[in-house]
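Shown here: the complex without one of its protein chains, the others still in place.
Note that the chains take the letters A and B in the order they are written out, and that residue 1 is the start of every chain.
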Amino acid sequence: MSTTEIVTLSAAEMAAKVKAKEVSSRELVEAHLEVIEAAEPSVKAFLKVSGDQALEQADAFDAKSDEEKAQLPELAGVPIAIKDMIVTKGIETTAASKILEGWVPPYDATVIKKLKAAGMPLLGKTNLDEFAQGSSTEHSAYQTTHNPWDTERVPGGSGGGSAAAVAAFEAPLALGTDTGGSIRQPGSLTGTVGVKPTYGGVSRFGAIAMASSLDQIGPCSRTVLDAALLQEVIGGHDKRDSTSIPEGPRPMVAAAREGMKRDLKGLKVGLIKELGGEGFQPGVMARFEEGVKKLEEMGAEVTEVSLPHLPYSLGAYYIIMPSEVSSNLARYDGMRYGLRVMPPADVPQTAANMMAYTREAGFGDEVKRRIILGTYALSAGYYDAWYGSAQKVRTLIIDDFKKAFEKVDVLVGPTSPVTAFKFGEKTEDPMAMYAIDITTIPANLAGVPAMSIPAGLSDDGLPVGFQFLAPQQRDEAMYKPAAALEAALEEDWNGPIWQSLKTPWLDGLGK
Amino acid sequence: MPTFTKEEIVHLGDLARIALTDEEITRLQGDLNVIAESINKVQEIATDDVPPTANPIPLEAYLRPDVPETPLTQEEAIAGAPVSEAGMFVAPRILGEE
């Protein structure tokens, strides 16, 4: 098989070929490393490529006996890229921040342990907005990642690196972290699948904390089934994470396979009334509405559902998130790891000043903005009005979802109001950047699972994302209709959405 | 509605231990006032009868058995230290502020 043939397979197909001994894990890794080398100059998805380690892991997997391999999850042998927000033992982990430059963790995140145990080689660490704070990956301290669909445009964020890597065939799978849409929105902007599991469904141990009550690790992939397979590998209870749900992963793979039969009779789908209208590009709404029609054609009953407190979610999010950020990022103080900057000579050379100058130099503007905002929201005298109020709004939003899910099985809406925008287009106005998260934030506030799948291309030729949301701890409920919609759309398109993607970096790659 | 004064930003910078530059302080003042205005409306619906939610999934604490596990080695622990001495992390002069 040629490199292009290999890397354009889905992860499930790669796994099947590994199982059939048509391809080895090493060959999969080599093919992807070749694509990475070719694509990176224009895409810049990776902060660090861990090729040697990946090959070692692949060889270790290939050397296993058939009996040993049979014990492993379906994705065994298939490589994966990791957002650099997730801690990897022995591989530099920076959260795309100068303050962590050069930090080599002495431990693995729980999800990394699970991937290693599953025999899945780690290709490297992908770019993100610094500490996952941003919606375009422009806030990385190291590099700007380009959208494979149009390299003049952002891949979304914060997990732009993982999404771009998967879209550009540099990796069949990637892990992301989603605090307010950081997996789903880049998925939407790059024509890939991105899933934020139920809060607590995947261990956060080893995910560098941004906003602990909102953060969740999840899969990035090119197909719904691949995401389901990956979520079953990384999901389940972890005693190292107190917020981890004490249950195993849901039957998501079965649900996705069921969905591929494209029978949605009896499924109740709710259109979120509050998502749409002003700020939503017409091309986005058009693709979304076509998707809804497809669901109906497959037998789903579609009704409009109101979540009346949703308009308050952006405000609540921009209190809770920076508050937790301000505390979570306190530890970057120049004492134990990462950057240390001593004050200028005319300033007393004290520990306190060292911390202040380290943090001034080590954090970017967006991170500082959120730390200051969060420090304010938590401070005495303002706590009740801000943090306290936001927590109450959270209760109301959770209740809205509960009531909605009494009426419907899944909720749907556009993943992002806009398609990929140009570099610098929104960096000057923080509120404009924040506002595009309005569609993805509610799931994080409510802890419900949500996923984005490609809904087609907008008039501008750029991908649009279709979002499904399911009740807490019922992640499988969204996989079925998502897989059904994917199958129905691909039939219309005569193949996956990436057929329309120009991939000059794949031209002329090895046989 | 809160409005951020320059002094407040300076104070917040102190609390957050960030040596903000004057230019940053001015910019943050503008940014935060815009952000504050838009998020201030959460208070409209946060009435007394609504309980707060700290954690979206209602879990109770898992209690870990009191059994030791192998710790990091000293070498691993201090490997990332910007400055270390005799197996310890070095802090510049600490004022007796606590």
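We take it that contacts are C-beta pairs under 8 Å (C-beta built on N, C-alpha and C of every residue); 3 or more make two chains touch, one makes a residue touch a chain.
The rule we apply is simple: contacts and distances are computed from a predicted model.
Asks: Which listed name, "Aspartyl/glutamyl-tRNA(Asn/Gln) amidotransferase subunit B", "Bacterial extracellular solute-binding protein", "SigE family RNA polymerase sigma factor" or "ABC transporter permease", is the one UniProt assigns to the chain that has been left out?
Replies: The correct option from "Aspartyl/glutamyl-tRNA(Asn/Gln) amidotransferase subunit B", "Bacterial extracellular solute-binding protein", "SigE family RNA polymerase sigma factor" or "ABC transporter permease" is "Aspartyl/glutamyl-tRNA(Asn/Gln) amidotransferase subunit B", the UniProt name of the unshown chain.
Asks: Can you list the shown chains that the omitted chain is in contact with?
Replies: Hidden chain, whole complex, touched shown chains: A, B.
Asks: With respect to the chain omitted from the figure, which of A:P105, A:G159 or A:G291 is a touching residue?
Replies: Of these options, the touching residue for the absent chain is A:P105.
Asks: Looking at the whole complex, which of A:L28, A:A45, A:A95 or A:A255 touches the chain that is not displayed?
Replies: A:A95
Asks: Have a look at A:I86, A:C220 or A:V269 and name the one touching the chain we're not showing.
Replies: Per the contact definition at the top, the residue touching the missing chain is A:I86.
Asks: For chain B, which residues reach the chain that was dropped from this view?
Replies: For chain B, the residues touching the absent chain are 11, 14-15, 17, 54-55, 59-69, 71-74, 77-78, 85-98.
Asks: Determine and list the chain A residues touching the chain excluded from the picture.
Replies: Those residues of chain A that touch the unshown chain are 86-87, 93, 95, 100, 103, 105-107, 109, 204-209, 211-213, 239-243, 323-324, 326-327, 330-331, 333, 335-337, 351-352, 355, 375, 378-380, 383, 387.
What we mean here is this: only the chains that are shown with their structure count from here on.
Asks: Report, in whole Å, the distance between the mean C-alpha point of chain A and the mean C-alpha point of chain B.
Replies: 24
Asks: Tell me, which parts of chain B touch chain A in their complex?
Replies: Going through chain B, the ones touching chain A are 2, 4, 8-9, 12-21, 24, 27-28, 31-32, 34-35, 38-47, 50-57, 59, 61-62, 64, 72, 76-77, 79-83, 89, 91-95, 97.
Asks: Using the touch rule from the top, collect the residues of chain A that touch chain B in their complex.
Replies: 103-104, 106-107, 198-200, 213, 239, 242-243, 245-246, 309, 312, 314-316, 318-319, 326, 330, 333-340, 342-343, 348-357, 359-360, 363, 365, 368-369, 371-373, 375-376, 379, 382, 385-386, 388-396, 398, 430-431, 434, 445-447, 472-473
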